[in-house]
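Heads up, this is only part of the complex; the chains shown haven't been moved.
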Amino acid sequence: MRKQKPVSESFVRMTELVLPNDTNTLNNLMGGRMMHLMDVAAAISAQRHSNRIVVTASVDNVSFREGIKLGSVVTLEAQVTRSFSSSMEVHIDVWAEDIPSGTKIKSNEAFFTFVAVDQSGRPIDVPEAVPETAAESRLYDDALRRRQLRLVLAGRLKPQEATELKALFELD
Amino acid sequence: MRKQKPVSESFVRMTELVLPNDTNTLNNLMGGRMMHLMDVAAAISAQRHSNRIVVTASVDNVSFREGIKLGSVVTLEAQVTRSFSSSMEVHIDVWAEDIPSGTKIKSNEAFFTFVAVDQSGRPIDVPEAVPETAAESRLYDDALRRRQLRLVLAGRLKPQEATELKALFELD
Amino acid sequence: MRKQKPVSESFVRMTELVLPNDTNTLNNLMGGRMMHLMDVAAAISAQRHSNRIVVTASVDNVSFREGIKLGSVVTLEAQVTRSFSSSMEVHIDVWAEDIPSGTKIKSNEAFFTFVAVDQSGRPIDVPEAVPETAAESRLYDDALRRRQLRLVLAGRLKPQEATELKALFELD
Amino acid sequence: MRKQKPVSESFVRMTELVLPNDTNTLNNLMGGRMMHLMDVAAAISAQRHSNRIVVTASVDNVSFREGIKLGSVVTLEAQVTRSFSSSMEVHIDVWAEDIPSGTKIKSNEAFFTFVAVDQSGRPIDVPEAVPETAAESRLYDDALRRRQLRLVLAGRLKPQEATELKALFELD
């Protein structure tokens, strides 16, 4: 039987300062730099779950809201939601904190998927990810639907066969 | 009337060498670094179309295939597909080239959306993006469906109202 | 009366991946890079306590034990221990985590001192830092002795006048 | 008998320009970046003395005075003061130079300790460091006291046994 591991053991919190080279000409954090940080935080989370080298397999749709100013503090929290043989979905929450005002706002949220690999780069099975809280269970359950969307968007599943996903678009 | 501009004027080609700090412990380019490069190439494309500062609004689902080795050459090609008042969708193609063997393979493909802003960061209208070739027209037409998916995923459009998208999931 | 703030509100956890450029020719994290990370984590902590720009005023003696390998995960936890008018002492704990084995060992511990400044760089008073747990109280109490040592080492206090410190060196 | 080498052969001068990413929101060099530079300069000095790979063993108390502005020139001078079997103490002086005014002020001073290691990371003996000038001799002599302080602070020597150090705190 596959090893089991609570999802909370993969929790990662990363804190970063927005530096000049991270910003555009409006002095706001660039989207690409933000995604780089998300990828590092999420990869560490997937490594903690699998105790393996991991490679990024996909990034779900990410949207960016308010600009984050130079000198702000960015906090990223990442945790595995569910695993599928050699792959793991990781959920990432991002907050931006403005030091003078002390305000901290939710900036982004994203799902990244990683594959655990051995030293020659071949996929290798990972422990089963076990949710323990209500919030973890919801993320665990919805992981199936997000996975179908990824497969449809990658052209590896016909939309008509994406049962979980289809339900979303039906009126009754 | 809104200014018109052929999408081809926004074409950008970017070439990068994979350096040690861009790689994971398997000596492959990290996904986050790849997304950083995509964001820069796509932002330059959106800037060329709008002659404005642009900010990343969203990134569509990206999937990663083969690892790209340290020392490889990565080529990114970005071009605006369509504009919507102040926003522009940009299509990015990525190739990885292995120098000793001379092989060049398609590595990734992605859609990023940017918003043009003025000096105080407020959205500002951009020229209409005009497709000229058959391939450009196909990207232009499908931009509507991708936009609906983005709105649905961001919780700003009900799935049942996403007409273009719904069609995909229906059997006949 | 001076504003009071629990020290726990300044808690910061930072997680970093050891990348190639962070390492020496033995593939171990360089000491200077580690201190750079400590300074960033501690500065964010002092900024959270003071809601001000802060500048590094001093770093206490730091010792380095085991080497930390390329690809390891470094976790830094920083928290203000005590404040003195415009300055704050911050305690930093560092752990190194080896992913394949899942082992996490304590790597370093340090005390950094920061001064809060206004926009023109002049020192400005910060809230009083209030310890709440036994561990926080111990760090708070010992802060006086560490401060005397700093002043003695900076030549700003005569050793004979460093009452707290002298006690250490007396036999009975 | 152990090989002898004049301390002056380990002299290193390093000159750096303060770039945007090195600075905080007041446009001053960040303390962590300064310590990173100190570590590199001091490590090169210890490498010159030992002709070996070296690892940072400890950093003595460092204090920071005036802010160093963006665009300033930072000069670091490092030289081994004394060696103890496999370890070397290095003294570092830092100056900040403001180009428009042509003023150059002493900014910092620090002592770093390095251990020479072989290819598998095991400590290995280094040449004896021989002072030749009066200033070099003073640094050589005081190295013992600094070493005792390091051992006391690292909890590896009881304060009461630190003879050299105790003398400092006694009135007569």
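Letters A, B, C and D mark the chains as written, and numbering starts fresh at 1 in each.
Heads up, the rule we're going with is that a residue touches a chain if its C-beta (ideal position, glycine included) is under 8 Å from a C-beta of that chain, and two chains touch if they have at least 3 such contacts.
Here the structure is a predicted model, which means the values were calculated and not measured.
Copy number for the full complex in this structure file, with 4 chains shown: 6.
Operating definition for what follows: only the chains that are shown with their structure count from here on.
Distance from the chain C centre to the chain D centre is 20 Å, each centre being the mean of its Cα atoms.
Each of the following residues of chain C touches two or more other chains: 40, 43, 53, 71. Residues 24-26, 28, 30-40, 43, 53, 55-64, 67, 112, 117, 119, 121, 149-150, 153-154, 159-160, 162, 165-166, 168-171 of chain A are the ones touching chain B in the complex.
Contact residues on chain D toward chain A in their complex (touch as defined above): 20-21, 23-25. Put simply, chain A touches chain D in their complex at residues 19-21, 70-71.
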